[in-house]
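In this view, the complex is presented without one of its protein chains, the others remaining in place.
Our next item is chain A:
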Amino acid sequence: MYDIAKMGTDVDQNTTKISARNVQVYYGDTHAIKDVNVEIGARSVTAFIGPSGCGKSTFLRCINRMNDTIDVCRVDGDILIDGEDIYDKRVDPVQLRAKVGMVFQKPNPFPKSIYDNIAYGPRIHGLAKNKADLDEIVEKSLRRGAIWNEVKDRLHAPGTGLSGGQQQRLCIARAIATEPEVLLMDEPCSALDPIATAQVEELIDELRNQFSVVIVTHSMQQAARVSQKTAFFHLGNLVEYGDTSQIFTNPQDERTESYITGRIG
């Protein structure tokens, strides 16, 4: 595990992209996230790990305000992206989500053609001036999603007809197409087989050249393979946050150690 975890440590992680201060999340009466403070670096991959129900997905969904769609959910504290509070009243959550893209646990291509799936975001946000422009965005996104070669001959076939791994890369390409700055991934590989997982992980590693990627994962090996920083959540608390290599080799907190060695979770 060591040698894998070492990779990518040379990346500049000094610039902070997202910073959370005293974040509390309540679902009705349940206190789901307790007092989380975290600084997430630009152009790097940050992994959130922890047992089921520890709040890592909930916290991820706070970063693009997807929790707004849940009626009983309430968020306190500040989350800043590039120094701007995203929970400020002046911030339109719709605009925010164009900037902070999201990839979900289960591949969820729209029941449209592959082309229309990718073109969906750019069309909504008016990113393309004309058809040729849109074609270019679609091709670029599919290339960056590492799926271009597999689908270039059937762009107008339905996206739901692809295999699970292809669908997930299509969804990543779809998220990239709107040119976000941050890419949130909620267990993107949990519905995929090992080969498709390897392809997606390879893609994530390339994505960090352009985006700040935050990934929630249940697989500690995956966190070790793809991330530079890792945050360990337990029972709604952020227990430990640091360089991935350090978390996996020399955890400071007893609970982190128990989790990564398989004693809890």
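Quick note on the criterion: a contact is a pair of C-beta atoms (placed from the backbone, for glycine too) under 8 Å apart; a residue touches a chain by one contact, two chains touch by 3 or more; residues count from 1.
Keep this in mind: contacts and distances are computed from a predicted model.
Name the absent chain as its UniProt record does, using one of the following: "Spore germination protein KC", "Cytochrome c oxidase subunit 1", "Phosphate transport system permease protein" or "RNHCP domain-containing protein".
"Phosphate transport system permease protein"
Tell me which of A:Met66, A:Cys189 or A:Ile204 is the one touching the absent chain.
Among A:Met66, A:Cys189 or A:Ile204, only A:Met66 touches the chain that is not shown.
Touching the left-out chain: which of A:Thr46, A:Thr178, A:Ser212 or A:Gln228?
A:Thr178
By the contact definition given up top, give the residues of chain A that touch the hidden chain.
64, 66, 69, 71, 94-99, 101-104, 106, 108-112, 120-121, 124-125, 160, 171, 174-175, 178
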